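One protein chain omitted, others in place.
We just call them A, B and C in the order they show up, numbering each chain from 1.
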């Protein structure tokens, strides 16, 4: 493939949306009320929409007949490059919100910066994405505050969730070799430059939510190298089930 | 296939062991103590052992190059003929025990009767099976009594589990067309003749366990026609994952 | 109010309905009208949200990203329908909490069709085609029902439902134009969903005692059997186009009546499911009650937060 690095870069971005969308899809009909069900489904829909745009573009770059669905559903686990954060389970609503918020802040930074890419297609996706992800971040941030400054129980639950996911945030700013090359070309985003701002933004909202900013210095990573947590395998058994069971069919 | 009915009959019997074994396999390392973990794993091992014998025999009957693993892992959901009972989830330990006991009593009846089959291979499997399943039934029956006549909480939990699974027991005695033909040939077992004894046995143990015999007249069925509950699909995503993802390989 | 006054109000009320005027929440209405509407609209709302479950079951396993997104959007629409319908019910003076209590305790019903499992991907097609198809037939009539909020909700819902129905049919069409395995999957789904879909129109007219009153209030425009016949007449030719067979050996076009004659519904099964003993009644209720109970701390937090914010505002203002 000529543009292997660009392909890798796009998949790195897209896989996050795919896997987080998949996690949110599990929740559909099982949320605490209809309003949150609808909102989380909306977020999932946005994420799948972005995923499709990225994979369609990646498929074009690959140029070997692969389709968006082949890319989404026919890779081996080690070839998915999403960060570990997005594959973590929906343990309870606090986890859903914490995971979402910690991702949304990063995601909006990425979308904002990607609008200035030299790649027109990525700019187009990012422009649409900025609007969508701004809404995601508002939703998750608002709920973070509600849960943080709600009842004692909710504060405890959301604090536990934030503490739980904190070690997964550092990986968001890891750059693979392809990421670096594509950033150097002015196409991708150098996320390392946005890291301080990320923690600043997060901290502000956590404070507003009357929550404690974790000081755990240890981090968990591996997703960007395709080394996932044990949750990922189960996500894939479902995600890939139909394509694996009935190969080469039109749906 | 010449012996399509025999093939169908064997799969009907074997699929129960496969799917129940799979459910028990999920529990490994997650039980209430080491002793029950070991015992339930033992039961799972027996069930998989039986499953393999049946499928190996079925593969021989099919005679088209299919292996035990092809039969176990490469059918579509609608082609699995296990009863609905065995695919129900491990909601809590009471469910595990109730499901097991309601199956074990039936299973031992089947193994006992199958020893008198005109088919030598089935006789051999059943002879081994009788010993194994006698142990399973003793284990699940003992726990039924412990939970039934233990604490108030355990009585409530196990009663709820028995009530929950009761509607699934009737299907155990359904006879498919193949089942009838094979029973008529003196190879299979006419389960309908054993139904009264089944409920008599169950009732005796429930009474000993100080539990109430459910009087729910409604039953749930469909597994023997390959119409499963929504749980089955998820069992298969895991069971089939490797064979679907990496076809035609040796492991 | 004297009995005479009530009678008078009732007469005015009936006259308004007869003139096809809409009854609005603030208007006077007979208590039975209110109760019947609470029952029916909330039953409709419950059906929407329980109906999310069999379809939600396939979101993580949808065979393509396009279908996954469409399915998510559909289930989301159903949540939206639930929301309008609960709101419409609330205008009759009952809280959402109470409505959920009725659902969770088994006092309120929901459409029995959702007590069947969705076992293959083709079921997602069949549910859209048949279940939404049957629902629309029931609902179109309600767009001109007498209670304003219900009628307006129906207009919006019908529009979305017919989109869902076309989408479901298109899934079936894709399967039927696909491999033999895919076509068999479509046929199998039709086999399993056909009869439950016919049951959606309720008992035979002879066994449906409330029809007369509901007709008067325009909560029903046609009888169960009439609607069922309409569904059969509409759906059989669609199955023909798909090239799959309706699982009814007695099904036959009757040139004299211009309708399809069809076989007898298994009413034992119908009543078993209605009474709560269908394949998934217990699972559906456990899913709903479980979601509600697991979510209680979240709803409490949201209320506590809102109260705190309101107090802060008051404190600032004073």
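Going forward, contacts are C-beta pairs under 8 Å (C-beta built on N, C-alpha and C of every residue); 3 or more make two chains touch, one makes a residue touch a chain.
Quick caveat, the model's predicted, so the values are computed rather than measured.
Colleague: Of the chains that are displayed, which are in contact with the missing one across the whole complex?
Modeller: A, B
Colleague: Over the whole complex, note the residues of chain A touching the chain we left out.
Modeller: Interface with the chain not displayed, on the chain A side: 76-78, 164, 167, 216, 218, 220, 222, 227-230, 232-233, 237.
Colleague: To test your reading of the contact rule: which positions on chain B touch the chain that is missing from view?
Modeller: Residues touching the hidden chain, for chain B, are 22, 25-26, 28-38, 41-42, 44-45, 48-49, 51-52, 55, 68-69, 72, 92-93, 145-147, 149-151, 153-154, 157, 235, 238-239, 241-243, 246, 249-251.
Criterion: only the chains that are shown with their structure count from here on.
Colleague: Rounded to the nearest whole Å, what is the centre-to-centre distance of chain B and chain C, using the mean of the C-alpha atoms as each centre?
Modeller: Centres of chain B and chain C (C-alpha means) sit 37 Å apart.
Colleague: How many angstrom between the C-alpha centroids of chain B and chain A?
Modeller: 41
Colleague: Please set out, as single numbers or ranges, the residues of chain C touching at least two other chains.
Modeller: Residues 61, 181 of chain C each touch two or more of the other chains.
Colleague: Residues of chain A touching 2+ other chains?
Modeller: If we look for residues of chain A contacting two or more partner chains, we find 238, 241.
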